[in-house]
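For this view, one protein chain was removed and the others were kept in their places.
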Amino acid sequence: MEEFHHERDKLREECGVFGIYGHPEAARLTYLGLYALQHRGQESCGIVASDGVLLRSERAMGLVSDVFDEERLNRLSGASAIGHVRYSTAGEVSIREAQPFLVACQHGQIAVCHNGNLPFASEERRALEREGAIFSSTSDTEVVLHKLARSHAASVIEAIPEVLRDTEGAFSMLFLTPAALIAIRDPRGFRPLALGRLGDAWVIASETCAFDLIDAQYVRDIEPGEMVVINDHGLRSSHPLPHRQHAFCIFEHVYFARPDSIIFGRSVNESRHKMGKRLAIEHPADADIVVPVPDSGVAAAIGYAAQSGLAYRHGLVRNHYVGRTFIEPKQSIRSFGVRVKLNPVRDLLRGRRVVLIDDSIVRGTTSKKIVRMVREAGATEVHVRISCPPTIGPCFYGVDTPNKSDLIAARMSVEEIRDFIEADSLGYLSLEGMLEACGFSPDVACVACWTGRYPTRITREAETMYEREHEPVP
Amino acid sequence: MEEFHHERDKLREECGVFGIYGHPEAARLTYLGLYALQHRGQESCGIVASDGVLLRSERAMGLVSDVFDEERLNRLSGASAIGHVRYSTAGEVSIREAQPFLVACQHGQIAVCHNGNLPFASEERRALEREGAIFSSTSDTEVVLHKLARSHAASVIEAIPEVLRDTEGAFSMLFLTPAALIAIRDPRGFRPLALGRLGDAWVIASETCAFDLIDAQYVRDIEPGEMVVINDHGLRSSHPLPHRQHAFCIFEHVYFARPDSIIFGRSVNESRHKMGKRLAIEHPADADIVVPVPDSGVAAAIGYAAQSGLAYRHGLVRNHYVGRTFIEPKQSIRSFGVRVKLNPVRDLLRGRRVVLIDDSIVRGTTSKKIVRMVREAGATEVHVRISCPPTIGPCFYGVDTPNKSDLIAARMSVEEIRDFIEADSLGYLSLEGMLEACGFSPDVACVACWTGRYPTRITREAETMYEREHEPVP
Amino acid sequence: MEEFHHERDKLREECGVFGIYGHPEAARLTYLGLYALQHRGQESCGIVASDGVLLRSERAMGLVSDVFDEERLNRLSGASAIGHVRYSTAGEVSIREAQPFLVACQHGQIAVCHNGNLPFASEERRALEREGAIFSSTSDTEVVLHKLARSHAASVIEAIPEVLRDTEGAFSMLFLTPAALIAIRDPRGFRPLALGRLGDAWVIASETCAFDLIDAQYVRDIEPGEMVVINDHGLRSSHPLPHRQHAFCIFEHVYFARPDSIIFGRSVNESRHKMGKRLAIEHPADADIVVPVPDSGVAAAIGYAAQSGLAYRHGLVRNHYVGRTFIEPKQSIRSFGVRVKLNPVRDLLRGRRVVLIDDSIVRGTTSKKIVRMVREAGATEVHVRISCPPTIGPCFYGVDTPNKSDLIAARMSVEEIRDFIEADSLGYLSLEGMLEACGFSPDVACVACWTGRYPTRITREAETMYEREHEPVP
Partner (left out) sequence: MEEFHHERDKLREECGVFGIYGHPEAARLTYLGLYALQHRGQESCGIVASDGVLLRSERAMGLVSDVFDEERLNRLSGASAIGHVRYSTAGEVSIREAQPFLVACQHGQIAVCHNGNLPFASEERRALEREGAIFSSTSDTEVVLHKLARSHAASVIEAIPEVLRDTEGAFSMLFLTPAALIAIRDPRGFRPLALGRLGDAWVIASETCAFDLIDAQYVRDIEPGEMVVINDHGLRSSHPLPHRQHAFCIFEHVYFARPDSIIFGRSVNESRHKMGKRLAIEHPADADIVVPVPDSGVAAAIGYAAQSGLAYRHGLVRNHYVGRTFIEPKQSIRSFGVRVKLNPVRDLLRGRRVVLIDDSIVRGTTSKKIVRMVREAGATEVHVRISCPPTIGPCFYGVDTPNKSDLIAARMSVEEIRDFIEADSLGYLSLEGMLEACGFSPDVACVACWTGRYPTRITREAETMYEREHEPVP
């Protein structure tokens, strides 16, 4: 059986989190919340619930709707819960990496789940190991648990800000104890975290689309640097972390988040639509139709078409039944990987000059296959337009990016890339255009993957580790 | 666990077929072909392969990519195969109904799979039972097998046209014997059946999108009334069935088929695009944006927008991880069933007058939920446009339709339906408009579900049976 | 993964049946009954239940306790049920062969399960095929269903004796219709069939151990040639089949049945104990201890020890966690197959002269491995004693036997066998001794596998078919 996801040639969000406090069906609503966040991680998922006394955990490899059944959800009794969807890197250690983590320490039971990344975690891990710590995973999140366990603060709630005060990096984290749900977001606010209300219960999620599914109301974002503690006395907010310049991850708007979500207080769909419009201004094309690479390219393509006056056409059809693995025939099938997911509508493409809208080019191999497929379907010209700038640097804040050397834009000029992907023309949205489309000032945005300028220090080690890539310890 | 598909409020194709002859990886390519036809039936699937001596069968409930793994495909050795995807009605007897059927009789082993329906099958079944036949399923297809087995023709190949000569109804059928693949299509040609080439091998499929995935070339349609026999001596075509007026199922173009398929020699996408344009002419709307109910409404919505000059917007986002069952919370969630699949993009809908394009209204309950959801997302007006006429009659040719009494358009006027679904306005495409959009003359089209005029005799019993609906015997 | 059952070197019962009428938990008690009969067939199992109107079926590959869960049993509603455990021969067609079979015909729905074998079934099958019958399995039982369906008798209950009147062979059969449970046993009574009572409900089973588990009382055997019809009017017995000389399968007492069952009105344990005693008289051994090959050899070994005065010792320990498949290392392990199931108690065997009691030698390969293993564990002499005569002929009445050429005793003398299995001495119980031990007169016993004299005609074809062995059609 051929593992099929090697075909995936996208940057990937590493996870989504969901939490709820004060609802008799806490685990069940967490399950639905995770289901709505499934696009943020499809390889493992987990829920920890509290009945006020004891935390219970269920984690497994696979999709939320496959992993959880009545029996499993029934084991997760109680009125508060946190959950996590994850995309994991190395196969063999994966269940060990699945979150939420649940441990016991002097502060009692603690569960945690984390969207983000702590670039200095391996340094800290080595220091903790020297002090006698044992690690069950390779996760940076486990470092935080160790530091919490070592804190002499009076309680977990006091220990969390103490431990995270000086932690550099991206963290939108949820903690669950028998009696409280705690959410905290790093001072730069790299990754999103939204607060909502469902009747008397509080809900917290990476994206607001998780609220929509369960009829919860979006209240506001958890602010960068804010900690929110929810227990039977209600919700208490504080800002225990040092103030930093904000650094919202713009890639959330370009690709990761669902278009129906509000991220950093802004509609994702609106950002994408405007990216498409800007792209049409910056890189017009003498063409007949505008075609998105579905589904992430749709909003930008509509924007491009609207601005350019070219006709919007759904020229690539996505197969909705793609499973994780796929049995390939031994005989070669051209562009097999792409075809399993996408098929051209020949009637639309034949004889047409096509503007193809995608959100990014990572390695370039998939783009090349798509361009070929569109051309073989009869397009006379293929003009590729990308709704963000060339991706030249890895992310240290929670996005899975390949080594720098695998990023095609880190090695090639735009013209070389165009040649590689066999397009007739290629245009990337400018940094300014993208930021303007999203409505964010450069001051509050993290654009490191396009500029190589990181908002935090980056350890030499982090960079080196990145090169060694995904080393599996333990 | 709440079975989730009760929410499905669409007419449903009852199956898709695929066959291949003369390829060392016959079963594997059949698996891929079925995968591309998955939208035609998601509840069971099966493959029968021949190694020239023996037929072997694998059938199971579930999606193609879930059911088949290397081990199962490896058991299906040989250079020819047929496969089937199916949507089955009654739960408990389902695996018994899964095709292809494989039996042995005086003509040796025969496997069959069938897209279509034989309205007189239950009459014939009773006659056969009186003569001593035993039935393992409730399927009309099994009747054909019995008649084949009873034929004194010299071979299966001669028996097939003999048996089907007087069979009224819709049948795009594939037969497999140890030595031959036989395809036959009823003289009216209700359901599609396409012939293709993959190197030296012949392939046959319900839709051409199955050819695309495996790099096969579409050659032509199997014609209405045509029988094709493929064996080691090559392909031999004949027209053994009596000539009849053609009656192509227009609903294939409206909803069933994938837009990237060519059906009855015509691009489905083109038909839908033109339906949208005609709809804009017949039922214009004073509105701001055109929004499809994804995914089937997309092409028509683009056409509507193009014709009307209104902006096309992707205002409903489809969730791509929908499983078959879904655990619902006990607390009520408004429009839960719809929300698991669709979420509104509030930013797009808020304050807008929306034209909502869908392909059909069956019971009306889902349409009502969608209209409400769009309105709650902030739309000021919701104008529903349907890309075909009101559906007033059940289908007897292979489409799963509810009882006539459940078809909202059989009971209500357009205005009453509009009121029921709470839309501000409602417009259905006219019969003429639809046919023109598809490029078919009324003479060659089956439009019975919209007119109640059936191209074949319909037994009283068939109609009665329909009322009793899905009786499970045995 | 190495399929492990190739190691199995025993004759095998081909199935066990269970039926119940008039109990609200019919399916659940059938499940328990089958569980107690699991030793009669471990490869597939199935239950059909009737709610008075409709028959419902659940069949699967695997053990009863693995296949059936609450959900599956709950689908089998109703107050009557029949069930079947089976050992199937060819892998790929197995689920198609799993019983009970459930079909519909002019007499309505009929389910059937069968313990036994009909040697003339393939002749009849060909005749039926010539008349137009289609077959879904290779089973002889399906022939009976076809004949029932063709009968013009007024009802199934009248059709059954009509059809079976001239059927040669072994059949302990249960039929279920929506309104009745029918049991019938062939006039020779090859295979057992017992009738019991559980409160107001009637139960029928291949062995009485199935009654014990559910607290039912053994009433009597269904007699050879007897048909019992149980419906809401009670139990009605008749003897519609022609009288024949009885031919009870003695191998049931030698090996198949559980020692705690009463078979043909006689305690199996008592028969085995007496076989052991007779064996000690016929083939005494100058030895130290008597050791059974567990578990089937235990009762005879105790009898041998009792008679001989030698010490009984449990010198081979059976592993209770044997699964169906077992992953073998690539390096060779001596006697791997036997060792996975049996391990010697060295302390007991070391330095001892051992009498090893087994119930039969089929191919001889396993016996050889056991003798070697015992010797390597330190036994100074190994004297093998078999509690029946040499097996020289295949069975045509429901026992899976290898081709005659694979039966070691059909090719070799006792001395040659002794040499082959490397025993110091070898003794088989005489036919007379065996019959006397069982308390059956030669007149009522089938001893064909030891004498080659079959109680019925055997078609040339049956014998030939046997040689071709297990041909998979369809």
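Order as written gives the chain letters A, B and C; numbering starts at 1 within each chain.
FYI, a contact is a pair of C-beta atoms (placed from the backbone, for glycine too) under 8 Å apart; a residue touches a chain by one contact, two chains touch by 3 or more.
This structure is a prediction, so every number in the text was calculated from the model and none was measured.
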Check: So which shown chains sit in contact with the chain we cannot see?
Finding: A, C
Note to self: If I consider the whole complex, including the chain that's not displayed, which of C:Asp347, C:Asp419 or C:Glu432 touches that chain?
What the structure shows: C:Asp347
Check: Who touches the missing chain here, C:Glu158, C:Glu270, C:Glu381 or C:Glu416?
Finding: C:Glu270
Next item on the list: May I ask you to list the residues on chain C that touch the chain which is not drawn?
Entry: 1, 25, 28-29, 31-32, 35-36, 38-39, 42, 63-66, 68-70, 73, 209, 212-215, 258-260, 262, 267, 269-270, 295, 298-299, 302, 305-306, 311-314, 317-323, 325-327, 329-331, 333-334, 339-340, 343-348
Checklist line | Positions on chain A where the hidden chain makes contact | finding: 54-57, 75, 92-93, 96, 102-106, 109, 126, 129-136, 145-146, 149-151, 472-474
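The rule we apply is simple: only the chains that are shown with their structure count from here on.
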Checklist line | Per-chain Cα centre nearest the global Cα centre, belonging to chain | finding: B
Margin query: As a test of understanding: of all chains, whose mean C-alpha position lies farthest from that of chain A?
Written below: C
Item checked: Angle of the C-alpha superposing rotation, chain B to chain C, to the nearest 5 degrees -> 180
Next item on the list: Provide the C-alpha centroid distance between chain A and chain B, rounded to the nearest whole angstrom.
Entry: 36
Margin query: Quick check: how many Å separate the C-alpha centres of chain B and chain C?
Written below: 47
Next item on the list: List the centre-to-centre spacing of chain A and chain C in whole Å, with centres computed as mean CA coordinates.
Entry: 60
